[in-house]
Structure formats: structure tokens, C-alpha cells
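To start, the structure itself, in C-alpha cells.
All protein chains but one are shown at their positions in the complex.
Chain naming follows the written order as A, B and C, and within any one chain the residues start at number 1.
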Amino acid sequence: MNLLYSDVEDDLRTAVRDVLADRCPPEAVLGRIESELPYDTGLWKLLAAELGLAGLLVPEHLGGQGASAREAAVVLEELGSAVAPVPFLGSAVLATSALLGCDTADGTVAALLARLAAGEATAALAVPLSGAPGAPFPGSVTADSEGRLTGRVTSVADAFAADVLVVPAGGPQGPGLYEVAAADAAVERFSSLDLTRPLSDVTFEAAPARLLPAADPAAALDGALLTTAGLLASEQVGVAQWCLDETVGHLKQRHQFGRVVGGFQSLKHRLADLWLEVVSARAAARAAADALAAGDHLEAALAVHVAQATASSTAVHAAEEAIQLHGGIGMTWEHPAHLRLKRAKADELALGTPARHRAALSPLVDLPPA
Amino acid sequence: MNLLYSDVEDDLRTAVRDVLADRCPPEAVLGRIESELPYDTGLWKLLAAELGLAGLLVPEHLGGQGASAREAAVVLEELGSAVAPVPFLGSAVLATSALLGCDTADGTVAALLARLAAGEATAALAVPLSGAPGAPFPGSVTADSEGRLTGRVTSVADAFAADVLVVPAGGPQGPGLYEVAAADAAVERFSSLDLTRPLSDVTFEAAPARLLPAADPAAALDGALLTTAGLLASEQVGVAQWCLDETVGHLKQRHQFGRVVGGFQSLKHRLADLWLEVVSARAAARAAADALAAGDHLEAALAVHVAQATASSTAVHAAEEAIQLHGGIGMTWEHPAHLRLKRAKADELALGTPARHRAALSPLVDLPPA
Amino acid sequence: MAESHPTPGKDPDASEVRRRVAELLAAYDPARVPREKFLRARFDAGLAWVHFPEGLGGLGAPRALQAVVDAELAAAGAPDNDPRRIGIGLGMAAPTILRYGTEEQKRRFLRPLWTGEEVWCQLFSEPGAGSDLAGLRTRAVREPDSGDWIVDGQKVWTSSAHLARWAILIARTDPDVPKHQGITYFLCDMTDPGVEVRPLRQITGEAEFNEVFLTGVRIPDAHRLGAIGDGWRVAQATLMNERVAIGGMALPREGGMIGPLAAAWRERPELRTPELHDRVLSAWVAAEVVRLSAERVRQQMAAGAPGPEGSGLKLAFARLNQHVSGLEVELMGEEGLRYGDWTMVRPESVDFYGRDAGYRYLRAKGNSIEGGTSEILRNIIAERVLGLPAEPRTDKDVAWKDLPR
Partner (left out) sequence: MAESHPTPGKDPDASEVRRRVAELLAAYDPARVPREKFLRARFDAGLAWVHFPEGLGGLGAPRALQAVVDAELAAAGAPDNDPRRIGIGLGMAAPTILRYGTEEQKRRFLRPLWTGEEVWCQLFSEPGAGSDLAGLRTRAVREPDSGDWIVDGQKVWTSSAHLARWAILIARTDPDVPKHQGITYFLCDMTDPGVEVRPLRQITGEAEFNEVFLTGVRIPDAHRLGAIGDGWRVAQATLMNERVAIGGMALPREGGMIGPLAAAWRERPELRTPELHDRVLSAWVAAEVVRLSAERVRQQMAAGAPGPEGSGLKLAFARLNQHVSGLEVELMGEEGLRYGDWTMVRPESVDFYGRDAGYRYLRAKGNSIEGGTSEILRNIIAERVLGLPAEPRTDKDVAWKDLPR
């Protein structure tokens, strides 16, 4: 188990951070969230193609970078810190992981992965963002005998940016994952709590679809959810670290009662506790990324549940402290803190709440319910 | 609903406090706990007979003071504050309440109540201190056809001080409450977490017993547990208030780093939070005492569960903060803080844990389990 | 005859108050008299706030009798003064004017304030000051010829500013003395051309508050409240009333944030999980205990023996709201990911408990900031209730202009 960052990971972080510092300042994010185009497609092109983030998890022989969950975790720390409006989580992690669980020797799957990895297309996995690993295979969409899909999936992340939808559906041969062109589905964006990760309800009415060959489609879906839940912990660490850093920075320069506000001991102690919480969540998130990279399913599941049960609450707590300790200014729309609060609270619900992850841990660590 | 203290209650508090200040200083309590006689019988005689505490809850026509749960609550605040080694809770509250649930027109019951109220005898109710209202009638002791009791009850509070045991037992006619002379049972004191409230295991081997007439013995027992649980909240408030006051007092006079330690802001804020917790627990405990006095069973049960779910944790938290904020000195055997920590932690288990009281609230407030 | 009329120097009792209400209703039938006219008559009858002095809308009666008046008038179908709309006037401006105002100021301002004909707002907070309210920078400079004050500066977090006819305002009149000593309290005419009100959008998407820019605003000296340089002391009266108002709202059992959470648990079994049950019950207990604590404070005040517990109510209220609303969003699961509407609007009044779980969660974040942060309240409790030493202060004896920024 390696809980540190490798030199390669540090370099990747620097590259992503430099692009975000340049292209994704707080004003830009704030200006975009209420616009018609909530994603920064230019930024995504840059990250996806030039930095290779779109294909980070895709093996080299399929056109990707052949990196592991460890590197994706580092990217998510930075994207979370900046609440960058790009569909990395939905496309390059969630949808891509589902595809990697299909038969990648199959031409259809390989071609789709290659397009995604090249940044030529963006995908979304048609599941509610609140869906957790371990849940039953969804039944809200069904495929008819000609492979056309009908049904509805609510709260799909990054579907609004997607060219392709990967859709779990019940079909004549049982559960399957289907490829659907986004243009063949009705993707309705709604007003979401997290303004920087738009959600949509997606409706299929006899939409043309292609079944993606997979030995075990349910396992492919569940694996994608587990991987994404584990990596979300790193996004949460990124959000929490931003909140801590911004708050410490703010309190170092603000004066009240003739003193630097950051010198008041009660705030110092709260920030010390918060720092410890972030440090701990980072260890848990690193352990999850490392276990996912190593590939031992049981150990990975355990590490993911521990990381999600920890980092979710840490991000929310950090964002809440950031709002409170910024005082009134943190309550304003113009200040970037609220975007992190909304991201953190939405992330708490995403891919399983902390309580749900604890419950999922129960059989793995032999602590059965009453 | 009256959440304040009446003038009569204030006077009662002053009287009890004066006796305790005089007769029950910390050194005396500490010196007694490891002795052969863990109770201060002289102090109890004074409180029981001269102040009338033994018969506080007993109606005047039965020889008592005819006071209500409101007054008993005030007494328990003071006894808890001083961790006074007297069997008030076990005898004058728990056993007495059970007897008051029996047929008090019956001569046996009336005579026993009169002896208790006069301070001529002390009683204990033979149930584990951890027993909660709402539990099934206990089955560990049974009465034979000649009314002799056999069985064992563990962790009985104040049995070691008792002359008379009131014993719930299954008999030929179903559940009943029996009077047993303590001398006819084996009362074995053990080493208890709370050194100031000794517990004993009580064994009956064909012990001569007298059935106490009662319309509904199970209801009498349950009512006694509910009343005692509700009043325990006031004891817990007393413990918590002592911890807060002692800690504030200590920190006001101790100097470190050239400053009064109580002036360090992180400690000030923690003490402010603790003060708020104690104030809140007091409101909840008063509400429980008032509802018990008013006699509406449903409202009383609700108020008792709320008070127990609150005051238990408050007392533990206050005692833990007292230990921590006294620093090393609070960890020593000679300092009285540890007696409150042990009392608070034992009280958390006594008469139902906070979680158990929350669960008991569930049907009363229509918040059913999943 | 004597027993039913108040003896001078003796407080009116409930029967006297009831008699007055009957007289008012007899003279002004609520079903026929226009609302404004009725309210003015009620004020003149001393039934606006019975604990105020006679002639100023009251009877010098015990505060507790107000409930009698309100109940009787409500039963008779009388209009009220829409207290939610004019809360700042009623809760903050009025008691301060009563305590520190000249006779002329009281006569001029209290009646239209109470009837709602003139809405008030509060120009205290500033962007750079925050919890250190006394560090404010808005300047009021006296014009030698006219004796008027000319005010320049910026205020923030001003609710109702766009509706207000008048404002209570504190401004720095002497930067050369320590900060608490150089402040003066004014009544500011919001129709002055130098007053500009801009909506301040907040975390919930809407603009419940305003920023107010003051540029050469002219205030006659007759609208100064209290002595020059005494504004900090005058403002304390205002703030004390604000905190009591925020924390002391009477709510029924399951009133407040716990209501929607409990309702969702009851009505939507599909949301329930075993893990959440104990947490929902804990939240219910916490809400009930805050309710009991507030009730106990009200009983103490009614008994004429206000204890220190009042200081903690606002702190408890903020913590409860934040805890319960956060849990509610979690309980809602997928639905918690949705937010009703981010559209920027300027609401006329605010309901902390309104809209959806997401709104409640975000709005509650302000409960520990507005009207005194929880950190300041903890200081107050620690120092004034527990008697612990005050923070080391370096800013109390230094001229305001020399303080570090």
C-alpha cells in the first residue's frame, strides 16, 4: 500500500493545476453556472486531449494513457478544488469505467473507448448520481427485442455534455449496457443543488441503441460505481483542502478588534481540527485509489467504503466552516465559497451517502446489524 | 408546563445544599468509597428523617411529605452535584415509586411506605440499574406457591444499604411485586464503575416473601422505572452543573503562559458550549419532572425520554470536559472530578441509554423505524 | 366605577385591558373601518404595545398583557400590523427610540412605525467590519453652518432597505478617539438622494438583503438619537433586542426546521434507512430541547427574572437549524440533489423554513452569522455569564484611525 504521491502524480497535478489556474478562475466558474452552456468546452478539450485526461484510465492499446485510479484521483483533487465545469467524472471516470468492464476486445466497445480517450466524444453513464455500488441493477429502462430503449433515468451527471450515453437496461437477454447517441434521447437539465455539476433527467422513447458485449453487465456497472465512489473521495479531499486553504488565507489577512482574526484561539483550534480531518480524509482517499489501482476487489471495496464514509463528511464540514469563518462575505453569491458548499453537499449524496457506505462495510468487516 | 423552580423548591434546595456542604465534602466522599460501609448512614438519617427526603414522594396520609417529582428532582440535582453516598435514588425514588404503584390502601403496602417515609427502613427495588422503562417484566426471580422467592438479580442499586427489597417476580398468579427482608437474601456488593452508587448482585434461595397487592404489578414496576429515569435527568444536570462550575472556577484561578487559563479563547468557547448544553439539559429535566408531577402518562413518557436522551450525554460530556480542562490534576484519585465522570458514565447506562430512550420515543412521536 | 379604571400610578390589569379592547372595537368596527384607520386608533388607545407608555401606543402595563389584547382583537377579526413586514422597526428601532429618543422623536416616529405606514431598516453592518461592528468606517461629518450631518460610507446585509422609509444608522463622528467612543446614532431618511440601495444576492440565489451606499446623505441634528459619541451604547440596546428576537421565537412542538424532516420521514417510508432512524430521532430530541429552553427563557422573563439563558438561545437555534436541515438534505437522497430555483429575486419577507430542503440548508448557514455570529455569542456567554476573562484587547485605547486594517 502506497499512500504517497509519486513523482509522476505530482507532475500530473502541476499540469492540471496550471491549466485550471489559467483557464478556470472563480469569476469564470460563477459566470458560467447560470448560462445556457454550463460546461467550459474549450477547457475540457484542452484537458481531455492535450493533457490526455479523457483517456487517463483507458489502456494504451485502446488509445488511452494507461494510467490507474491513483492518477485519476490526483486529477479529481484538482478539479474538485477548482469546481471546474468539465465532465471528467461523468465521462472519463464513470462511463469509461463501465465500458472498461465490458468486452474491450469487441470492436464496438474498443471504438467507443478510443473516441472517448481521444476527446472526440464525451459519454455519460445513465444512472442517478445518487446511485451507490451494491444496489440492484436498475430497471427503469428496458430494451425491446429490436434493441430500442424506453424508459427514464433521473439525475444523471454530465449527461448534458455527453455525445454518447451508456445505458443500463433490462433486455430480452437480461441486464445489459447499451450505447445510445445522446441526440436520440431527451436530456433535460434541471436546477441542481451543485451548480458546477449539472444534472439531467434522461428519457428514452424507443431510442435506437447498441448492446455493448459484456460477460457480466451488472458487475461492469457495479465496478464503475465502486471506482467512481472511491475516486470521488479524492474530489472531496480537493474541495476540503480548498476550503481550508482559503479560510486560513482569509483569516490571516482580515483584522478585527485590532488583531488578525486568524490569531483568535478558538478559530485556530477549529482550523487545526479541520486540518487534521482533511489530512485523515486524504489518507483514506489515497488508500482507496491505491486499492482500486491494485485491483483486489474485496480490499478495494473496503477501502472505498472507508474513504467515502470519511471524505464526504470532511468536505461538507470544511465547506461549512469556510462559510462560517468567512462571515457575511462567504454568504454572498459573488464569493466562490458557496460553490464548494454546494459541491460538497451534493457529493455527500453522490454515489452513496456516508451512512450507506458504512452499511456496505458491515458484511466486509463482519460487523453485522442487530 | 412550569419549567422554573418554585420558592418552595428553592428553599428545599438550600436546605439540602447546606447539609451536604457541611456533611459531605469531597474528602469525606473519597474516603468512604473504598471502605466497608460505602454509605454515610448518619448523613442519610439526617436527610431522610430531619429533612423528610425519605418520604418526599409519599402522600401525607401515608406518612410522607406529599411532594411531587418536581421537588424530588431538585433534591437529586443537589445529591448528584455532591455525589452524596446516600440511597435516595434507590429507596426514596425507585422502590418508593414501585410501592406507590401498588394498592396503597392495603395495610402491608401502607405500613412499608410509612416505615420508609419515616426513615426507619431503607428499601431497594430488585432490578438491574440498567433496566429501562418499557422492558418486559423481569423473569429472573420466581415465587413458589408458598410465596418463597428463588432467583438472582444483578446490578441492583442501593441494595447494600437496604433493609427491605421490593422484588419483581413471576409467581403462580403471574407477575407480582414481593417484599423481602434484605437479611433473607444474599446481597453481594461488587466493584462498580460508579464508586458512589454501590451495586450488588442479589440472590434469593427460597427467601420468605410477601406479595404486595397491586392492580397491575407490571405497570407499577414500569411506572417506577419511568419516574426514576425522568428524575435521573435532574441528577445528571446536577453532576453536569458541578463539573461546569468547578472547571470554570479552576480555570479562573490557574495561570499558564503568564495568563489566566480561563482567558484562552478556545477554552472559553468550549465552556460556553458546555454551559448551553447544561442549560438545555436543565430545561429538558424540568419538563420531565413537571410532566411526571402532572401525571399525564403519555406526555410524561415523552418528556422523560427527551430528558434522558439529553441529560445523559450532557453529564458525560461535562465530566469529560472537567477532566480534560483540569489537566493532570483531574486525572488523580485525590481530585473529586473522577467521581463525577464515573457517576456520569454509569448514569448514561442507568435506566436506559440515550439511544434506548430515543428508540422508545419513536412510537410516541410517530417516527417509526425503517 | 373606580375599580374598572386604572388608578394613576397603578398598572392596568387584564380586565382593564379587555375593557379598553371592547371600547376600541365598539368605536371602530374592524369590518367597516379601513385598516390604516383602525391601526391608528388602536395605537391611540394604548393597545399597540401595552408595555409602552401612555400616549406612545401603550398603557405602561405588564408586557404579558399584550397577549390578551392580541387574542381578543384577533378573535374580533381586527387587522394586524403585519409584524413580519416591519420586524426591524418593531423589534429594534422602536425600543431604541423609546429608550434614547427625545419626546419629539418618539411622537414623530413611533406611531407610523407601529402601524406600518413607515417601514424601517437598520444600517449597522459594513463589509470591512463584520463582527467588529465598532470598527465601522462610515463617516458623519457635521456641517458647521447648518449643524446638519453629512454621511458617507457603505452598509451591507440590510434587509428591507428597498422598502424602508427610515433607517437606524450608526456612523463614525470622531476618528481620533478609540473606536467605541467616536460613534453616533442617527435616524436616516431613506428618501435622501444620497442613499442608493442595491440588492445583495446571497448563497440561496435570492437577494434577501441589500447593500446601501451613502453619498453625502444629509441628516439634521434633530435626527440624532442620543448624545454625540454615545452611539455605541445606544446600539447595544438595539442589538440586545435583535438577539432576543431571533432566538426567542415561540414555536410549537415540531415547529421550525424539524417539521419538514419529521413529515418526510413519516410520509415517505421509501426514504427511511436503519442508519438514519436514530439520527432523525436525535434531531427531533434536539429540536424539542431547544423549544423547551426557549419556553423556559420566556417563563423567566414573564416572571420578571430573566436569567442568563437568553444569551444562548440564538446559538442553539442556529446550530439546530443547520443540523436539522443538513440531515434533511441527506434524507432526501436523490431529491436532495435538486434545487427549487436559483433565480435572483427580492423577497418581501423571509421564511427560514420555507421552500425545499436545499433552500433551508443554505439559508440556515446565515443563522450563525446574522445578528451576531456564534463566535461572538460564545464570547459573550463566556465573559458575561461565566465570568471568564475578556480577550486581550489592543484596540480599546487606540484612536480608531490608528488601528491596523
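Simple rule for what comes next: a contact is a pair of C-beta atoms (placed from the backbone, for glycine too) under 8 Å apart; a residue touches a chain by one contact, two chains touch by 3 or more.
Being a predicted model, the structure only gives us computed values, none of them experimental.
Student: What chains on display are touched by the one that is not shown?
Tutor: So, spelled out: the chain left out of view touches A, B, C.
Student: Have a look at A:V180, A:L212 or A:A284 and name the one touching the chain we're not showing.
Tutor: Of all options in A:V180, A:L212 or A:A284, contact with the hidden chain holds for A:A284.
Student: For a quick check of understanding: of B:L199, B:A214, B:V239 or B:A301, which residue touches the chain that isn't displayed?
Tutor: Considering the complete complex, B:L199 is the one touching the chain left out.
Student: Against the chain that's been left off, what residues of chain B make contact? List them.
Tutor: Residue positions of chain B that touch the missing chain: 34, 128-130, 154-155, 190-195, 199, 254-259, 264, 266-267, 316, 320, 323-324, 327-334, 338, 341-342, 345-346, 348-350, 353, 355-356, 358-359, 369.
Student: Please output the residues of chain A touching the missing chain, sorted low to high.
Tutor: 1-4, 248, 251-252, 259-260, 262-263, 265, 267-269, 271-273, 275-276, 279-284, 286-287, 305-306, 309-310, 355, 358-359, 361-362, 365-370
Student: Determine and list the chain C residues touching the chain excluded from the picture.
Tutor: Chain C touches the missing chain through residues 274-275, 277-278, 392.
Throughout what follows, only the chains that are shown with their structure count from here on.
Student: With centres defined as the mean C-alpha position, give me the chain A-chain C separation in Å.
Tutor: Distance between chain centres: 42 Å.
Student: How big is the gap, in whole Å, between where the Cα atoms of chain A centre and where those of chain B centre?
Tutor: One centre to the other, that is 53 Å.
Student: Residues of chain B touching 2+ other chains?
Tutor: Answer for chain B, listing residues that touch two or more other chains: 265, 268-269.
Student: Residues of chain C touching 2+ other chains?
Tutor: 273-274, 276, 375, 378, 391
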